[in-house]
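Some chains have been omitted; the remaining ones sit where they do in the full complex.
All chains are identified by letter, namely A, B, C and D, in their written order; residue positions are counted from 1 within each chain.
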């Protein structure tokens, strides 16, 4: 199938886009998913500088790259999160401001609305991103968590995102939440709850990324089957569980890349995700968008890995059948 | 082996101890592990009322029950936790006070010191409990969590618990942390870090409870082997993973007892914990304390379950061998 | 839970009911599920002999047995089946008649209607049974089977069973299909299709028997969850897969009890069905009817097995919890 | 090893052989296994038109293709089957005739004899095919199936195939049954029974196709070991079981390609068959014939798949060792 094989630039924002675009092509990709940080895609410049979007497009074209989605994970995270010092490092100064939580949340909301406008101007129909969550810290129900506390978390998400999604609707752009721990939705049932909270409005769907589901024990294929019409974008990212009796799935407050963790991310094809079944499920629900590599593997050189990954994805992708099984046995078809 | 088979009263505090003790005996137990809530064991009364401890002991004796440990989970949770509305429900009024976090933490510290004194007075050498954690909400490293933030959490734990443990030392009592999500230690490597934070002082060890380890993918036997001299108490509690492709191990903000969760607690013997290997490991490290049932199973009547559980534990327990294998083949021994 | 533990008499019709009832009690059962063959429950006598039903009830009462369901598997099989010589052996002479297929089908329909009336007269609200199937021989789609051929099979089922179910409705009795190979429904999706074919009318539901699902790879718990309001009766019967590389799941035209088969039935508790999860699922959907042992195990003496099975079922059954988890941690409940 | 890598044309009979041969070469194959339907290999023309066989050979040679076997699955199916409307679609008009079962069976027998003659004339030594079965509908033993009914099925097979095999013997050609559901042999033990029914005569052996064994739980390697001297031809075709608790291995009367099935066919290398062990087993028994891809995958474009498959098979095949392990450690060999 001629799905676009692209690379997400989020983990490469230490590089200028000019370098990144060249490398992306060299790694073997035909597309690029621009992060809204570093100089890859700057929302306010896109809105305020007349030629910004065109210049970016020209740069990508010179490198033979298409772009069908941009990504706003970092600012999205600040919409529903309870703000703390960690957010300062990942937010633009004008969103962080004085760092008072209420103000940060508000400015993040505004920035996400602006991102929709910038996406429209740049000519992409999908913005991938995070939502943050005000109830993530209640993950394990002790001290006992009441149903109301959980419900309030989904309500706050709806209250803050509905105005954002109104803007997305106006711009003809969709918001694709990457279902992920620390977000309002991190597995199938929390994704159901999030969809319900915003009344299943069409502007809200998912950036399907199997790596976050796999280690939780959730079958990524079941996710696709549960939300066949909400797969707005796809990340190709692998993961592995490394449980050996001593490691734990909650990972012991130990960072990625340490063998004492019970799971980790892996370069595509080097983890234990069954991408074959994922492609078949995507074919089945008719997903036609990009397969975008989000490359993260703490144990591998990233340039080696990104290159290998483009080949892996190209080999993986294929078209569904256009004809019925065994039809050639029928004389009428011979 | 003649280990004490006891029942922990934490989940039965809606009953008066008088009723609870009678039932405990009827359920088939020889021991009881008193919770420091409800009227089961009240720390301030124990310290201030002259006959309190004796009356409790008499009550237990009348019911043929021994008591070798008391449990202070709820107040312990408030020592390191970031306090919120959930703590109000589980703390005594005099600890909660005006609910201002700093004051709650301080009063919880004091109450835990008092618990050590009360334990000494009551004649038990182990207080089981929780520690809370100031870094639980940083569980998943996004937004990125620095090593310093994690280190600070262990340091805060040490700063608050060292004075408490000084009091325990003075009283000749040990504090046994139930390794558990939302606590400073929730798996093997976080338990290592916690021990290191308090310099492996002897007053600090563990209330081994396999149910919290199993669903995380941690083999409870490896925990015992990792800390052979720190198993100060044992809870018998079962759990099961119910991953079926749709459910997730993080449980979707859904409460216990719902089949959409990826794991749940179970009445002992009805989950998937391998207690046989646990008993052998406990025999191997020489643990001689109680096997105390903490009964939690949202899908079963608790009185039916508690009764069944006492039989399960009695059948489970056995003594190690006192002689070498194959020695009877040696003529010299015949 | 006080669910009735009963024994289905279908495999014991070589015994007179008088003997069977005595044995059933001796085996440890409190209930009996009468087969409509042998002298256990004769439909035409029940309708035509004034005291027949009362005498049967008296006999059961003398043996301390309740009866909440009767079973009409054999005649039900002849409703939709393509009739051949095998049916002669299992049908009453007056249903078999001259054995011409069309007539046998018609007389089987009439007999099943009569069974509803007899059930009403006898005082049971459930008739368990089979439906037969006109499309079972099309199981594997070669030579290629058109969708129409399959649809016709479900349609024929509906055409023949709707009049039967009208009679059941009139009598206030339900028909519980034992989902089973050779019937119109043999797994979850064929059960869905069957329900759809009769417009989900309430008179039609299922006699849940996990043994027929297990070896097909269907999780019996998923069946219960798929049809929570259609579990009208439950059979306790175990099965095991004995695949070893040489045996096959289709069983090589080899009869039960031969180790060359890839699966077989087993006495309850001696196969690989997870009854623990089944009881929890039945508790969850609120099933309150009998747990009726259908005892079949080609490798075990049936009297030994039937006795063991009653103990197994009694130990298995338990009541769900009546209270919320962790509620005892709440001061308000103490 | 220089085994012929060929493609079976059965599923491509909607294409003229001229096109098919060109594509087969383009897909990367060196051989072709011609189906006796469409215009690929027409038995009566081969017998009656003087240049037919030579023209076919010329066509194949022009495309650089060898042909070592032809296949007569469809007409073979009609030899033992109970004939119904499905057979009309797959049989030549002159075999179907008026469609009266007895006549169809007879004409199918004659056509299969003629196929042996045509094979001899065309210069191939193996005809792959099906046998049909008069007892397939008795697969599950309810209503109870007597041993005699099963025995009669094997006897009918022998009665109808012995005369056919006499003709094969005369022509120096072997008949290779593709062991498959709906045939007289569909797993190891039914294959044993079929061999026994024809007294293990040499003209009768198997077209080994692992895809039909795998989902039944039969290890294809055990099949090869069970019949080391009867592997007359090999199909490379993959399959996968997709059991997830809801799907069933009997597949719910649902057609191939639907995710609600419990198993399906897959393009070689994309299923779960262990071809590595199969090649080793084929090496061990000395099989030297073609590895012929029978391409069926309802979820993939067939041209994409057929091309990928030729590469897969080439990579898979290898020669056994010609020397003893560790012999280089022996000075005498140095």
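Rule of thumb we're sticking to: a contact is a pair of C-beta atoms (placed from the backbone, for glycine too) under 8 Å apart; a residue touches a chain by one contact, two chains touch by 3 or more.
Predicted model only: the values in this text are computed from it and were never measured.
For this complex of identical protein chains, the structure file gives a whole-complex count of 6 copies, while the figure shows 4.
Just so we're on the same page, only the chains that are shown with their structure count from here on.
Superposition on CA atoms relates subunit A and subunit D by a rotation of 120 degrees, given as a multiple of 5. Just to note, of B-C and B-D, the chains joined by more C-beta pairs in contact are B-C. Centre to centre, using the average C-alpha position, subunit B and subunit C are separated by 46 Å. Between subunit B and subunit D the centroid-to-centroid distance comes to 63 Å (mean Cα coordinates, whole Å).
Multi-chain contact residues of subunit B, defined as those touching 2 or more other chains: 74, 89-90, 244-245, 255-256. Those residues of subunit C that touch subunit A in the complex are listed here as 141-144, 326-327, 329-330. The touching residues of subunit D, when paired with subunit B in their complex, are 244-245.
Note for the complex: subunit C touches subunit B at residues 219, 222, 225, 276, 280-281, 283-284, 318-334.
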